[in-house]
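The complex appears here minus one protein chain, its other protein chains still in place.
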Amino acid sequence: MKSQVTEKKKGIFLLALEGDLDMSSSPQVRSALLPLFRESPSHIIVDLSRVPYIDSSGIATFVEGLQFSRKSNVRFTLAGATPTVESIFDLAYLKGVFEMVPDADRLLDGE
Amino acid sequence: MKSQVTEKKKGIFLLALEGDLDMSSSPQVRSALLPLFRESPSHIIVDLSRVPYIDSSGIATFVEGLQFSRKSNVRFTLAGATPTVESIFDLAYLKGVFEMVPDADRLLDGE
Amino acid sequence: MALDELKGPVVLDIPADPASMFIVRALVGTVSERIGFGREECGRLVLAVDEACTNVIRHAYKHRENERIILTFLINLDYFQVDIRDFGPAADPACFVSRELEDVRPGGLGIHFIKSAFDRTEYSVPEDGGMLLRLVKYRAKEETGQE
Partner (left out) sequence: MALDELKGPVVLDIPADPASMFIVRALVGTVSERIGFGREECGRLVLAVDEACTNVIRHAYKHRENERIILTFLINLDYFQVDIRDFGPAADPACFVSRELEDVRPGGLGIHFIKSAFDRTEYSVPEDGGMLLRLVKYRAKEETGQE
């Protein structure tokens, strides 16, 4: 799993992930994601376009992120999920719970 | 393994293969290829573009085909080999031995 | 190209370690694809077996090192069966329950993913210890094709 954080604009953070998001990589993603909430963000975007697979531990990481985002009033978006990853969110009845958009770049252009 | 024979023009046969060409599928390819030499062909083309993998039993089948083609003076061409398949022919020092072309359709258009 | 059956079981014996899960996924993925299950169905089967193994690592072995998981795959005309065997302490499978999914919080999705993918899921306690989870997915008649 590779992960990279960029502050795209003031307060807007992009976390780009690459690789399978499973039990062996979730702890690493968690340690990349949660500290971002201490950077006074307005919006955190996770780019999933290079994540071919996610399991329940990966989902748990994002649910935790969602809970933090609600508590601290930060917009939290999952971008570019592949069909496989999207269908796993769907199976967890979570597709409507997260803000999910097809493309991180297009979202950023709009902001 | 799927295989399909078409007589493209008088005496010109195209054998299109799809799937891994290994020990479990080679006998089937052999039974599709060798009978073509009894159809008074002038040219036999094997389309490998949908063959992701070949092993020594698949190569043996084509070497047999080559031997038949030399005996009966038939042109014998392997078309559309993927890089993986091509590198296996290369490893067997056979790339120069076979007539190999990138694309079956373009070859047929020329005839 | 569909695979009708294999003449015997395929046994995969791996370290009970998150780092070996990609191997389980590759194996389940390639086998379910060859059997002829649809793309989404294959994805669910891969996820389910992955979740069953990570449950063993977390709950049965509590992340202890040097433990093993043994997966046994059967492929025949009627079904695809995966046995997942561990050697941890026997537990009561009646307590292995999914949480309410409306309640959005981390965790508690594994059992739900397993049951969504397979037609039958049965836990049992083998005589020589540990736990056995048997997962069965029936094949639709169209999926068993000759070539």
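For clarity, chains are labelled A, B and C in written order, and residue numbers in each chain start from 1.
Definition applied: a residue touches a chain if its C-beta (ideal position, glycine included) is under 8 Å from a C-beta of that chain, and two chains touch if they have at least 3 such contacts.
On a predicted model such as this, the values are computed, not experimentally measured, just so you know.
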item	value
Of C:A19, C:L77 or C:V97, the one touching the omitted chain in the full complex	C:A19
Sole contact to the chain not displayed, among B:L15, B:I44, B:I59 or B:V74	B:I59
Absent chain, residues of subunit B that touch it	20, 22-24, 53, 55-57, 59-61, 63-64, 66-67, 84, 87-88, 91-94, 97
Contact set of subunit C toward the excluded chain (per top definition)	3, 6-15, 17, 19-20, 22-23, 26-27, 29-31, 34, 65-66, 68
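Quick note on the criterion: only the chains that are shown with their structure count from here on.
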item	value
CA centroid of subunit B to CA centroid of subunit C, Å	40
Subunit A, residues touching no fewer than two other chains	none
Subunit C: positions in contact with at least two other chains	none
